[in-house]
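Dropping a structure here in structure tokens format, bear with me for questions.
Of the protein chains in this complex, all but one are displayed in their positions.
Up next, chain A:
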Amino acid sequence: MTGRTMLAAVALATLMAGSAEAQISVKLGVLNDRSGVYSDIGGEGSVLAARMAVEDARAQKIIGDDIKVEVIAADHQNKPDVGSNIARQWYDQDGVDVILDVPTSSVALAINQITREKNKVFLNSGAATSDLTGTQCSPNTVHWTYDMVQLANVTGGAMVRQGGDTWYFLTADYAFGHALERDTAAVVQKNGGKILGSVKTPFPSNDFSSFLLQAQASKAKVIGLANAGGDTVNSIKQAAEFGITQGGQNLAGMLVFVNDVKALGLKTAQGLVFSETFYWDENDQTRAWSKRFGERLNNRMPNMTNAGVYSSVIHYLKAVAAEKSKDPQKVLARMKAMPTEDALFGKGSVRADGRKMHDAFLLEVKKPEESKGDWDVAKILAKVPADQVFRPLSESNCPLVKKS
């Protein structure tokens, strides 16, 4: 292992030589699930998105030749200790400046702490927990793409405004499911909707039939699926077998990605309503980018997590170029001061609590006969403006906000 230390020494020497010539080398580490249940959500797609961001930043002259960028990736296997070990090693030994993506809340919260301790930059795209900008918010973290508050606000609020004003919940019986139900129910009621009831389903579960029948019997207009991953997929599949959406009820998935819909197939998932902050088929710019993305990844379309990684890297590199430095505090201050703009999310901003602000979509899965292509899976029901999407600063429980 002396080879490793020598390598580190060489790397350090080149780094020093680089700084003498006023060169900045930035190392971006994409840390996500590359082998497990979320590998389709983040995985290789997010690594590609980061690489594309670097290439585009160079092509669009956002960064010049004086800034070198390297992208590396690793698999955290959805285990906080594995992720935490990699992150520490990246920061301490491998000279990584920024960690990107990191789905799975427990791992994201661990990286959040380490990044703060080591004073680096953490641009999270993949995790849902709103604690990242709430009780556990950190000056070194920007939560880019989505969070639980947004999912509840958009799916709950916009659904009620669309006429889905009576709800019944299928809730996965653990902390995450309970929180999701509580948050969404609050939004539904605030918007004038009514909760007809809810049923707790064992976690994880393969058989949702009795719960779905209860939901069907409740005559609620919307059945909210307060679950994630395999539970969501199973409950949607079984709802299709019972013909729930054909019966006039709507299924609302709280945490569904476009890849999940593709995997389920339109026949099964049709009529399902869900929320993402990015949809590839929104406008010409997103379509063009997604086409380039797909060409390099088996014609797969990007989801919001991938898009978020791209967008966050672009903004970070802009800040580095503007500061002519990669000093984390300077760059983060610049990132928060400067408005964001890119092809995928349009205009936006980064708030003091680390929340990236942008619009979000309420999407509905198309019927098979409406679809014009492999990935033409959803239509946009509503576009909700950023200030109605995320938790307002006035309600924030982030200590950084109280100080200012």
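The criterion applied here is as follows: contacts are C-beta pairs under 8 Å (C-beta built on N, C-alpha and C of every residue); 3 or more make two chains touch, one makes a residue touch a chain; residues count from 1.
Here is the rule we use: contacts and distances are computed from a predicted model.
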Pick from "Nitrous oxide reductase family maturation protein NosD", "Na+/H+ antiporter subunit C", "Branched-chain amino acid ABC transporter permease" or "Aldehyde dehydrogenase family protein" the UniProt protein name of the chain that isn't shown here.
-> "Branched-chain amino acid ABC transporter permease"
Per the whole complex, from A:Glu55, A:Glu70, A:Asp92 or A:Glu370 the residue touching the absent chain is A:Asp92
Among the options A:Gln136, A:Thr277, A:Ser312 or A:Ser396, the absent chain makes contact with A:Gln136
In the full complex, chain A touches the hidden chain through residues 1-2, 4-5, 34-35, 39, 43-44, 72-82, 84-86, 88-89, 92-93, 105-106, 109-110, 112-113, 129, 131, 136, 173-176, 203
